[in-house]
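Notes follow the structure.
The complex is shown incomplete by one protein chain, all other protein chains being positioned as in the whole.
Order as written gives the chain letters A and B; numbering starts at 1 within each chain.
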Amino acid sequence: MEEEKIIEESKEEQENGSEEMDNDNSQEEIKVERKLVIPGETIVSGDDYLPGDYTKKDGDNVVSNRYGLAEVRGRVVKILPISGVYEPRRGNTVIGRVSEINFSGWQIDIGGPWRAFLPLNECPRFINRNNVAEFAGVGDVFNIKVWGVKQGSVDLSLKSRGLGKLEDGRIIKINCHKVPRVIGKEGSMINLIKDKTSTEITVGQNGYVWLKGDIDGTRKAEEAIRLIEKEAASEGLTNKVEEFLG
Amino acid sequence: MDIPNITKKKIRELLKDSNRVDGRSQFDNREIVVETDVSNKAEGSARVKLGNTEVIVGVKLQTQEPYSDHKDEGTLMVGMEINPSAGERYEPGPPKIDAIEIARVVDRGIRESGYIDFKKLCIKEGETVWSVMVDIYAINDDGNLLDASAIGAVAALKMTKIPEYTEEEGVQYGNLTDNGLPLTENESLMMTFYKVGNQLLFDPTRDEEDASSARLTLAISKPGKDKIINSMQKGGLDSMSIEHLNQVIEEAEKVYDKIFPELDKKVEGLK
Partner (left out) sequence: MGYTKRSDGRKMDEIRPMRAEVGVVPNADGSALFATGKTVAIATVYGPKELHPANKRKQDRALIRCEYHMLPFSVSERARPGQNRRSKEIGMITENALAAVVDLKKFPQSVIDVQVLILQADAGTRCAGINAAAMALAHAGIDMKEMVASISIGKIDDKIVVDITKEEEDYEEGEGPTDIPFTLTSNGKECTHLQLDGKIQTHRFKEAIDAAVVACEKVLDVQKRALKGEIVNEGNK
């Protein structure tokens, strides 16, 4: 039951991508302001304000605890990270590479602070402990789900639709904080790229992206993704990408 | 993340049709950027970027006693460090064998062509000679540190000025004369060809280098009308066929003709 709930949450996250960076017309009357701040910088001052993600109240001041875009949305102040390694979250779908195998499963590198593990019993079908390497060996990559995060380790699972070993194609890495922008609202941006370049694309929440298609299409898709990564904060990004894809 | 198997496979597959991920052709190099005067305490210095691969090279001159079997010759020493800043695969600690190999290969490429006239580095026979210390520091590794290091070393040597020296006071660092090192026309260009699958390529990115199984480095100079191979080194766990060896020589001549004149002009222009 809970697992299904997680799937729903993460699907929403993937499909809805980023509403954060959109133009403010889509929001209600709440005023939204954004500016780039550094750690220790005072964002706003006043007792009304509530300190959200990556901020802290110091007297009347709301102070940033991270380099990023400070967003003041009505009374709530938070930082939208723009840099930093991937922080594993329950429900995320990520792309990971097998780094080690043993009788109980696969050690998988998904980036971020901790190692991740896929146990035998989280595979979609029964794998005998003697067939571990046959299913996936060192260097193979998976589209895989994070189902648990403990301090010091991450638990992975393949038990959902759309997950599994990635065959053919290649992997590139982008800034994981730009992933919502690359996916777009309800997948609009990534679907645009897929259609215009006839490329299969899977974007991991950890910033790893799988591309599969013919050489020119894949190259164009990669360039489009890099363009979004670079221009993520600008306005009219959808137009720029449409123009680029021709 | 280390290179995934599918990426390696894709690189090899593309290469069979002479294609590369970034659109270059098999023996095409990335943009080469050379800056000099990167460190004002060095007697000569250069920064080289091959695409995103970056190395900084500095030359320091010291005086020392000559070797007993070369009483009237100066000396050359090339060192290399791949700092952990260069990539997540590099651990802190003393230079590993990969840095040591690069240093030694770059050294031989410079030495064997007779680029430096060591006799002119003699100050007092049997007693005092100039010792040329070249230190290569890798700052960002996106493949092909070998060739970037060699280009950097040659550029730094070209920019080197000899400091003032007196017998009484020794070397006066900070007081440079207008004299450069005694360099000859035997300047060599070092080129490394990498075996990927069963194909060869030149100037790989990090992924391409990871997809390679062997490499062949050669240094070519052209003092007269013939191109001369001054040094070679095959590296990597895999073998290279005789056909490959011959193909490398053929491609190296073409690459030399394409890169060397422009590169030479670029560095001369910075002097």
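Things to note:
Keep this in mind: a contact is a pair of C-beta atoms (placed from the backbone, for glycine too) under 8 Å apart; a residue touches a chain by one contact, two chains touch by 3 or more.
Bear in mind that the values here come from a model prediction, so they are computed numbers and not experimental data.
Contacts of the undrawn chain with the visible chains, over the full complex, involve A, B.
By the touch definition given at the top, chain B reaches the unshown chain through residues 38-43, 45, 52, 54, 56, 58-60, 62, 79, 81, 83-88, 92, 94-95, 133, 135, 137, 139-142, 173-174. Contact residues of chain A toward the unshown chain are 36, 38-41, 54, 56, 58, 63, 65-68, 81-85, 112-115, 151-152, 177.
Keep in mind that, in the parts below, only the chains that are shown with their structure count from here on.
Between chain A and chain B the centroid-to-centroid distance comes to 40 Å (mean Cα coordinates, whole Å).
Listing the residues of chain B that touch chain A in their complex gives 1-11, 14, 19, 21-23.
Partner chain B is touched in their complex by these residues of chain A: 97, 99, 109, 111, 137, 139-141, 166-171, 173, 208, 215, 219.
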